[in-house]
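Removed from the display is one protein chain of the complex; every other protein chain stays in position.
In this document, chain identifiers A, B and C correspond to the written order of the chains, with residue numbering beginning at 1 in each.
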Amino acid sequence: MRLVKYYPLIPVYLGYLVLFLIGKTLPGMWQLMAMLSFYCAVGQAFNIFLGMTGYVDFGYVAFMALGTYGMALSIAHLYQIEWLGIGIIVIGFVLAILMSGLLSVAVGAVALRLRGAYFAIATIGVNEGFRYLIEGAKLWGGSEGIIFSKQLTEAFGRGVANKLSTFWADVFVLFIAAIAALVTLCFIRGKIGYALTALREDEEAAKVMGINVTKYKIIAFITSASFAGLIGATAWALKLTHVFPPEVFEISYTVECIIIVLLGGAGTLLGPIVGGLIYGLSKYWLTVIVPGFQLLIFAPIIILIIVAFPEGVVGMFKRRVRGTSLEKFVI
Amino acid sequence: MKGRLLVSVFLMLGLIGWGGMVYAGAPAKVIIGHPACLSGKYAKAGEQALGGIKACVKWVNEVYGGVKIGGKRVPLEYKYYDCESKKEVVTSLIERLITVDKVNVVFAPYSSGLTLSGAPVAEKYGMLYMDHGGASDRIFQQGFKYIVQTIGPGTRYHVGTLDMIHKVDPKAKRVALAYEDSEFARMVMRGAEEHAKKLGFKIVFKRTYPKGVTDLTPLLSDLKAAKPDFILGGGHFEDGQLFNRQMADLDINVKALSLIAAATLPAFYEALGNLAEGVMGPSHWEYGVKYSPEAARKEGLKWIGPTQDEFVKLFKEALGKDIMPDYHAAEAGAQVLAYVLAVEEANSIDPTKVRAALDKLKFMSFYGGWDVDETGKQVGHSMVDMQWQGGKRVIVWPPEAATGKLYYPMPTFAEKAKGKVAVPK
Amino acid sequence: MTLLKLERITKRFGGLIAVNEFDLEIREGESIGIVGPNGSGKTTLYNVISGVYTPEEGRVFFEGQEITFLPPYRRAHLGLGRTFQISRPFGSATVRENVAVGALFGTLHGRIGVDEALEMADRYIELVGLSELKDKVAGSLTPVEKKLMEVARALAMRPKLLLMDEAMAGMHPKDIDRLVGLLKEIKEEEKIAIVAMVEHIMRAVVGFAERVVVMHFGRKLVDAPTAEALKDPKVVEVYLGRPLEEG
Partner (left out) sequence: MIWNQLAGNLTQGLILGGVYGMATMGLSLIFGVLRVVNVGHGAFIMVGAFAALWLFTALGITPIVAIPIALIIGIALGFVFFYLVMKKLVGAPELTSLLATFAMGILLEEVVKLIFGTEYRGYNWDVGRVDLSVTVLPWAKIYAFLGSVAIAVLLYLWFNKTRAGTAVRSVVEDSEGARVCGVNVGWVYALSFAIGIGLTVASGVLLTMFIPVGINPYMGGPYTLKAFVIAVLGGLASPYGAFFGGLIFGLIENGSYTLFALLPGAEPFALTRFLSFVILLVILLIKPTGLLGAK
């Protein structure tokens, strides 16, 4: 009985396993798999907040950006300290979580009092404001950002450094996605899941039912933000070994996350991976088949999906399998 | 139901697997791979690069007769995808090019950021990675083994301009620097600042403006108050137009104005009309440069490639549009030629050998000189300064490349409004 | 002893006064019917009690402790449960989950896990007779089913005081009698005070309320044992708009 709870993870982890294996075995598929797992991971992370609370954080990418800076700063400043060794990566991750976590606490404490559109706009403000602060106050290299391939190479040697950026970074992303999935499940199954569903559906009623909505919103927000930070630290810092403000505070990434979550089915466990795969693959194939026109094709598709299946692929699938043997695998 | 799930998983497998097979290049060719920026924020420059590369590939195959390896002429093939100007896409496309399409060299996408994003993957596969769109000097301080630059480093953009003004008007001492707040433009600004100090100029104004700015009025009024003799600035395309336009609106008159990137494009004059008269811009290449086989012989350099008129013709054919190539096209094209020469030099397509050959390579083409230092940074290519004179782009510096005299000082906006053009008599 | 005490509560919206210097005392285990025409301020009163609104004047006490400025969720923890005039189910969740929310965050919050909560939910669902619907999505229920579900959800909170807002509106007389009977049972078993607010289903009031409070333009018109309250001419006037004898 206890274990049945965790069955829904099986299809998710199967998906990630398949990604990993394809990447390892098929030639030239690794980076594609990396891209897909990146999309799945951000979807999984964002879903924890967006999907479960229904609050749209348009500035979500700011957390990824801060994570990126966390890792970048650690590597760029600590690379000469021999005895730290791989420790600088660990410190990087810690910094990433700290920075994105702290920002989320700050934003959450103030902005989460706002509803709907007001919240969305406020978060855009946070993202843009932060970027201009970095550029205007010349924080962390200002608009020139940080390039640290050199430091990475000097710290670990060419081979290891390259392996870090072209292999381990991607593995980490998969790993983070897996953890995020686990957390999502615990949330869905746990008390907090009930609270979040309630407040997503009707915040007033939820309060009267005895739910401390602010508390649960903040928890979801911080969790989601910290995962975002980790993803930034790996997929953007470790993998690309440089960071320029305009590239990481790029709102279109938030939009991609939203598309993924919505495509798969907001608030579901399986949604993000399904959405991520569909989004990533179709995008990739469009770039390969019709270079330059993918957005033109993509936009109407998105609109169509929103209008036709607002509950997303998994959402529909869920209804289909209710009462069948598959039910316990799908949430 | 379970069945359906499995099916879809296999379907996905198949889909990806198919990707593994399709587009595999034939071995009897030399293939250039390129994650081009055809959409997204760099679409403009991306299109130019695409045309330039296609033009020179065509020239190599049809005029030059293919690449000479082991006494055999091998055709050149160009394989490109659209990277949407996005970093995630760049890495996966580069790997695809290397492993699936089995390309022999990868041309970097536009901008320093995207170039850096792809570098680790290229390095991993020991693949030659040629940079025609990332001007940052910092790329070459990272100790990458396989990156070679064709575009000139950012710090040199305004050096020539300063030399020129230093020479033609020793009295003009007050210089104002106003660049975009971006990695690249700051690089240019740093170079300009250092050189200006060296030449004894007085920097009376030094500010940046953020990317995507829609109104420069405050900065420009500030600048106006500093009463500079001439202004160096710019960053990208739209801000350059804005810069010039709002100088006119605020009636800021200086002896010379030089803007990076924007000023050299035909669109600049189309957008501004004769407000652009006398405005200058540093450029890696301009139509009309005097680089020719003769010039090459004079400097004792090897010459290869189309003449600039041939290039322009090929470029227009390649894009199927009647637009002039700008330096983004020229440098990308020249990079093709550099690669071809290096391959023939090394008599092999092995990246390491070719990289070594590129290290020694020194040649001239319609694009001008080409030579890199041991880090792979471009040092052999000197930039030119162009000026809008009567709606035409005239190269006014350096003297050896000049196609006309400098018009100095630039007419005031009041004069321009009366239709005055900056054509020297 | 007194469970809830309202002291001269006044709630205004801009110009108009919804609740006007309202006093009320509710003893443990009491069942009260609050009667009044639409717009007489009943729902506002409920919102003041459950903490959705804070009154401009007056104070609210629960078990002797002042709760005038306590946020709604804290009041729920203390033992205030309610249903809504227009039912507000958590649409995407199943009936079972809906009711479980009540159990999880009601007076038992923190002392009960998800599994127990679900078991509890099943009990109350059975009580209101929705067992065969318990795995349906709440959004898909009929209005009456929704109301029943809300009652179950509120009961699952194990409240000391249950506020029901038009819980019986639109119900078939049979259902009303069933619900009334049910409430009586629960009241006996769990010693909860129940305040049912109704517009004009006298059947419910008579059948169940020991005491009737009549509201009129935000003021308390009558507060008396059911039998005499219903005879009170003032009530009759407010209620039927004209004296009985004419009818």
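Assorted remarks:
Assume contacts are C-beta pairs under 8 Å (C-beta built on N, C-alpha and C of every residue); 3 or more make two chains touch, one makes a residue touch a chain.
Not measured: the values here are computed from a predicted model.
The absent chain, not drawn in this view, touches the displayed chains A, B throughout the complex. One of B:K44, B:R190, B:K377 or B:K392 touches the chain omitted from the figure, and that residue is B:K44. From the options B:Q241, B:Q335 or B:Q378, the residue with contact to the unseen chain in the full assembly is B:Q241.
Of A:V18, A:I124 or A:V288, it is A:I124 that touches the chain left out of the display.
The residue from B:V74, B:A267 or B:A356 that touches the chain not shown here is B:A267. Think of the hidden chain as still there; on chain B it touches residues 39, 41, 43-44, 47, 181, 207-210, 212-215, 217-219, 221-222, 225, 237-239, 241-242, 244-246, 248-251, 262, 265, 267, 270-273, 275, 417. Looking at chain A, the residues touching the absent chain are 50, 54, 56, 58, 110-111, 113-114, 116-118, 120-122, 124-126, 128-129, 132-133, 135-138, 142-143, 255, 258-259, 262, 266, 293, 295-296, 298-300, 302-303, 306-307, 310.
Simple rule for what comes next: only the chains that are shown with their structure count from here on.
In summary, no chain was found to touch both chain A and chain B.
With centres taken as mean Cα positions, chain B sits 35 Å from chain A. Centre to centre, using the average C-alpha position, chain B and chain C are separated by 74 Å.
If each chain is reduced to the centroid of its CA atoms, chain A and chain C end up 43 Å from each other.
Residue numbers of chain B whose C-beta contacts span two or more other chains: none are found. Residue ranges on chain C touching chain A, taken from their complex, read 50-52, 71-73, 76-77, 82, 84, 88-93, 97, 100-102, 104-106, 109, 113-114, 117, 135, 153, 157. Only residues 189-191, 194-195, 197-198, 200-202, 204-213, 267, 322 of chain A touch chain C when the two sit together in their complex. Partner chain B is touched in their complex by these residues of chain A: 11, 14-15, 18, 22, 26-32, 34-35, 38, 132, 135, 142-145, 147, 149-150, 153, 158, 162-163, 165-166, 235-236, 239-242, 244, 246-247, 277, 281, 283-285, 287-288, 291-295, 320-321, 324-326.
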